[in-house]
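Removed: one protein chain of the complex. Kept in place: all other protein chains.
== subunit A ==
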Amino acid sequence: MEFRPRNYKQEKESHALHRTRVDDHPLCTPSTSHRQVVGEHHTENFFDPLRGPNTNVGEAFHNLPDEERTSGGFCTERDNQHTRDWNSFKRLLMQRFPISKMISISSISDGIMKSNKVDEISSTSSRLEELDDPQKSAKEGNASITRQEYVFRLNDFKEKIVQAWHSEDRVTALKFTIKVARLLMDTSVRQFYPTLFVLATDVMDMLGDMVWERIKQKAEFTVDGNKLCFLAENFDANGVCVDAKETCNNWFYKVGSIEDLLPRVYLELAILPCWRFLLIQPADCLHRLVKMIRGLADPLSSAYCCLYMVHRARKLLSRDTAYLITCMNDMNILLMDALSLKRDVSKTCVEKRRLLISLIEPTIEYIVHHIFEDTPKEQLANALVNLGIGGKGDNKVVSCLSIVAHCYIKELPADMVRSKSKEIINLIECCNDCSLDKSLNYRLLGFRLSETTSPQDMVDVVDHVIQVVLLWGKLDEYLRVMDAFLDLVLQNQMGNHILNVLEGIAMQARDKAFTEEELGSLQSILVKFVSHFEDLEELFALNHYLEILDMMYGRPRSIVNMHILDRAIRKGLWHDPHIIQLLFGISKSLIDEIDQTSMMDYDYQQPARLITRFVSMVDYGSDVERHLAFLVECRGAFGCINELKEALVHSSNSLAIQGLKHSNKQFSFIMSCIAYSEVTIPSISSPMKQSNLYIETAEVALLGGLVSHAEGLTESAVSCLQSLVVNGLPGIADVEGILSSFQKLCSLLVMVPWNKSNIGPSLNYAPKSLFVFTDSQSKLIPRTTTRLFSAIILLSAALSQEILPYNANNFGIPGNDQLFYGDSSYSQELASISQLAVQKLVDVIQWEHSSDARGIMALEACNCIASSFRTSPETSIICVKLLETAKLCLGAHDKYVKSTTKFLETCSLTSPDAEQEGI
């Protein structure tokens, strides 16, 4: 078998596609006109994956407005909107206060207990005990009931009410509802109260709606069912007939005769909308009701009663909020009484208070929200004055609870927060109670202020706040507040304040370890700085910034570090040694922190990626030696990151090339780069990666003229591949990887010059060893084996040419063609290897079980052999045999079979005699 001589230059020219100039970059977004032209010319099924979705996007945009129109809420009624709001609020309320399984209830809730007859025996026995020791039972007047039982019984009530209503027994329905309302008098259930409220008000809402419907029915239809009139959505009492009014009045009489205040108020609220049948201005009732609620001394029941009032009042279609303002002011007074120190201050009491506040908070929030939502813009200022925010006299003692102030700040429209910022600060200052920490109010104010970007000058406010908070002298509070105000400061470019904030932190943090909470705030603050300063140099130049960062520890510090690195890798290459050093330090502390805590993959990946990216973005320019020193340092510091080591090898290799380009003289530098790579690669865990890096380094070494190094490296690459195969069955991805590395290696070997030894030319690590490798793994991964052998054949064929397809001449390395072309032992060596390979190749194909795969393998082999060897009887037989195999496996009409047949024909045209010989 003889190698086919090739003229690569000519082949390239003849096979190259005809090239034409284009005006646009193929990947940039094409103008539509251009696209049309393209479409006309190439009507075949051309699909550009980068361009494909464009049309769909356009369609999607067209569709959008339609969808919005259908789902958007213009046509939906305000009432429905409110119902939705209320429902979601109720859900939140129930979620916010998860309840224990057992609910302890006091004797007030006996309504729920009485409905249960099973407990009768125990209740009589407890009554006997009561007689024995009345004081004891008075103290312990609590019973327990499971949550499910409670809910079940409430539902039972609900069913009974519906039943009674439908059997025309409305008085009974009302009586049951009163029983349900009475349950709300028992505030000893504490944690369960919000849930109880939701359940009980559901029942009351239901009754209220039924009453409403009944009266509406009476107003619109006569007893006989004839239509009297139609009540429009916004009807008033004038259009309602006497009969309906009479019924309506009766309901209010019934409800008015309830003895206890709380159920009476609740029931009136339930049927509150019905006032519209009687009064022209039904909303006036709210002013009375809000004052009636004052009679409820328990803050919890009072607050929830107010909440229910707000909910029901929405049905009056009135936008009057004056009653809500009264309500808030009352609640303020009530809560202040409840929290004032006149009552005992034991630990349990503090706990209780905290629970109380948390239970009441959602109600305050809801009410305040509605005040600010419903009050017309022009009256808002006035409403604020009535709420005690910004009265005329500054000396006016504003009495407001922290938690209430908190809700005010939270719910005020953003522009009002800005314009009233001074008044709000006054308000916060005046709050001196335990319901909420003052700093939280300042914090919220900070956030709210940064919501809008009105031109108003906030410098005074920020100044004031910084001073006030500094005076407290508590670091945690300072951080908490500054965290919030930082947005504002940064937004408005208040340079001095930025420094003041940092200085304040540094001053207070000196000689003090941060607590968890402080670290959290610090993290947030420092990250805000990072995202504000696009230029890291500017950030690092800030006084105290790095000092503070240094004081931090743990996960928060890592997070800040990661943000800094993330910022660093977005900027481009880093040249400044000082900054590089800082970033290196940051990376180091990041990795140290991770080492100390956990090695969870998740925690690890992000920092590893960031550091790797940063390292590869470092560029010392022409100072390559310093760069290499940096790489050495990196390897020492971040030895544990596999990803990084890979990047380090890449960097050092590119450094070597850079050194090569700048001056050929720095041979020793290139040596040290290669040595660096050589040392680094073995520590990388994946053999696949190792081998690829070896190949890369070998290329570099070859270019640097270090032929023996290159050889050594290729050897290592092969042994890596070998180890992959030895260590068990490689996965599909690995197989692909092995194949491509192998092919790459073969193509590299074309350039590596052989040695001239006494016995003739020999490659230390010649295709022979590749052959050995291929042979050894052929049993494990037979399907790729053909390709591996093909690669060996192609390599041998290439080496046999008079002119190699490519060489490393530019770097002063002679090619094998120059060295050995015509040398008989050289070509003999090549021939013997390739012959062996052909033999193996044919064998391997026979072992393959799957006929499809066998066919394709045969064709691949056939193509390889035909293009590598001169036509001869020997090769023809092999090729024809392979082709037959392929035809058997794939069928004669297979595209690949056909094209291969064609290719064989073009090859054999040159020597028709071969065919005759075959016959």
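Convention: contacts are C-beta pairs under 8 Å (C-beta built on N, C-alpha and C of every residue); 3 or more make two chains touch, one makes a residue touch a chain; residues count from 1.
Everything that follows uses one rule, which is that contacts and distances are computed from a predicted model.
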Identity of the absent chain, which is to be given by its UniProt protein name, from "DNA primase large subunit", "Hydroxyphenylpyruvate reductase", "Vacuolar protein sorting-associated protein 26C" or "Anaphase-promoting complex subunit 11": "Vacuolar protein sorting-associated protein 26C"
Options A:161, A:262, A:462 or A:748, residue touching the unrepresented chain: A:262
Given A:149, A:243 or A:823, the one touching the chain that is not displayed: A:243
Of A:2, A:149, A:209 or A:298, the one touching the omitted chain in the full complex: A:298
Given A:333, A:541 or A:629, the one touching the chain that is not displayed: A:333
Residues of subunit A (touch criterion as defined above) contacting the omitted chain: 134, 138, 185, 243, 246-247, 252-253, 256-257, 259-262, 264, 288, 291-292, 294-298, 330, 333-334, 337
